[in-house]
Structure formats: structure tokens, C-alpha cells
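Yeah, one chain of the complex is gone here, protein chain that is, but the others are all in their spots.
Presenting chain A:
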Amino acid sequence: MTTLIEVSELHKRFGILHAVNNVSFNVQRGEVLGFLGPNGAGKSTTMKMITGFLEPTGGTIRVAGHDVQDEPIQVKRRIGYLPEGAPSYGEMTVQSFLEFVAEVRGVPRSQRQDRIRDVIDKIHLESVVEQTIETLSKGYKRRVGIAQALLHDPEILILDEPTDGLDPNQKHEVRLLIQEMAADKAIIISTHILEEVDAVCSRAVIIAAGRILFDGTPTELQARSDMHNAVTLIVDPATAAAAETALNGLDDVERVERIAEQGDQVTLLAVPHAGREIITAIGETIHRNNWAVQSLRVESGRLDDVFRQITMPHSTEGQREFSNRAA
């Protein structure tokens, strides 16, 4: 494993705003790092510093062994970057824009057309190559931005909200593309969409108010949820009361909630003590009492909940919302 991006003790202040506060992390080749956080958390600012667009107030960034401050050109050569909002020159056609970027990126003249055709194929831009960029839809503009970042086949890809503004099919395609490229690159993507982290990232970093609050795999992130390993079961009203008492009596169950009642269905949620597993015990209890259970399901813990728990630790909203959704 080679470490391609090393960020250590990074700080950025804008006046009184401490936008990035002591952020450190590494990204290895083969990793896809998902950068999560509320708006204004410092995700884009961190990305702008890695790509050399902004200067850090403190800390160091090394990309493929080169310091961003000391050797900015060496660093920029190795990075493909999709800036926030996918800016591009509106008056240019897609073809001429890609030619311009390829030229400045130093793609040799003999390979330029091949590379451009390659990227156009990959991102499915065939139908718009001769259109000016300002006439394109939001989704196409974003894809032109991604295409531009891939032209020189960089070792490192930094994509600020690559799927923003894309329709579900396009999102799926971009995710596949990222997964395809993941093996021999180090990739950082930022996103608000939690399912995306599950779908493409091998690691998730949650950042809020400029600080890193979580750094681990998406599975570890899910395990942080209160609802991890919780069990929902749907029973008829007659057994509901008995079931509630019986489940509450189990050792590893922290609490049982009646989260919905609808006709002859009552939905119960059994929440375990942190880190415990309760499905076996519940299964045995059901079997012993011979209840008629219409549905039984283990929750893996929703990323949304964890995200809310981590970024807004004093809010209970996460749980309330979970109840609503389960209903």
C-alpha cells in the first residue's frame, strides 16, 4: 500500500472563522475516501487546499511525496480535480474545452485525441461534444467536469460532489466508474448522500465545524448507530402487550418501543444495549410463547441516524425520525 495523500494538522482560517481545524488523514492507493459533513463543514475547503487552490493557515499536505506548498506544479500534475459546482468555460464546446485541459495537462499531442475520445466514451458525452457548455443541462455540465478530471489518467482523483445534479441512472454510472477506477488510484469524494458512501467508499470521514469526528469504514459507521442490531417485529394487537413485557424482560434489551399501530398490526422495536446482539434471544422467546409474528427484521443501523448523532450530538431527532420511517 502506498500512501498517496498525507494531510497532517491542517488548519484554515478565514478571518474569525476557523473553517478547518486540525484535520489529519491519509489516503492509500486503492482507497475511496468519502468526505461527509453538513454544508459549511470544511469539506470543500480541505479539498481546495489539497489541490493547491487555497493555502493552508497551518499544517502540511503531501501528495505522492510532494509538498503542496513547495512543489505545487508536481502535485497538480498528479491530481484530477472536480471543483465544487463543476465550473467550466461556458462559451467553449465540450471538445475544445477538453482539448484545452489536455494541452495544459501535458497530454502529448499524439495521444490527445485518443484520450479525449476515451473519456468521452467513458462518461457518455458523445451526443454533446460539439455543443457549447453553457447550453448543457446541469447533469451534463457535471459530467464534463468529471471528464476533465480524468483526461490525464491521474493517480489521485478529488471529486467535490461528483453526483450532485445527476439523475439516478447517471448517479449509478458515476459510482460504477469510481469503483472501476478505485483499484489503482487514491480517490476522495465529498457528498451529502449517505447511500453513496455505502455504495462506493472504502472509508468514510465525517467532518463538522472543521473537525474530523469520525474516520472508519462505512460498516463501522453503521455500527455506531443506536439502532445497530435492533429488531423490529410486527405482531397482532392481542399479543402486543405480552410481547412488550416479555421482550423488556430480556437481559440485553435496553428498551422496547411501540412505534406503530395499524389495524391488526402492531410494530414493536426492541433496542439492544450498545454492541449487544438480541435477535437469537428474541427468536427463542417468540418460539417459546408461540406468538404469531407477521414480520421480524434486524436493523443494520441507518447511516442517516449515525450522521445526525455524530454531527449534532445533542439532538434526539434522529431517533424520532427513525420511528416515523419505520412506521
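The working rule: a residue touches a chain if its C-beta (ideal position, glycine included) is under 8 Å from a C-beta of that chain, and two chains touch if they have at least 3 such contacts; residues count from 1.
Convention: contacts and distances are computed from a predicted model.
> Quick one: find the hidden chain's UniProt protein name among "Indolepyruvate oxidoreductase subunit beta family protein", "Hydrogenase maturation protease", "Helix-turn-helix transcriptional regulator" or "ABC-2 type transport system permease protein".
Of the names offered in "Indolepyruvate oxidoreductase subunit beta family protein", "Hydrogenase maturation protease", "Helix-turn-helix transcriptional regulator" or "ABC-2 type transport system permease protein", the absent chain's UniProt record gives "ABC-2 type transport system permease protein".
> Among A:Val20, A:Leu33, A:Ile79 or A:Ile282, single out the residue that touches the unshown chain.
Of the listed residues, the one touching the omitted chain is A:Ile79.
> Looking at A:Gly65, A:Pro87, A:Gly216 or A:Gly249, which makes contact with the chain not pictured?
Within the whole complex, the residue contacting the unshown chain is A:Pro87.
> Touching the absent chain in the whole complex: find that residue among A:Arg105, A:Arg143, A:Arg224 or A:Arg302.
A:Arg105
> In the full complex, which bits of chain A touch the chain not displayed? Write them out.
14, 48, 51-55, 73, 76-77, 79, 81, 83-85, 87-92, 96, 100-101, 103-106, 132, 148
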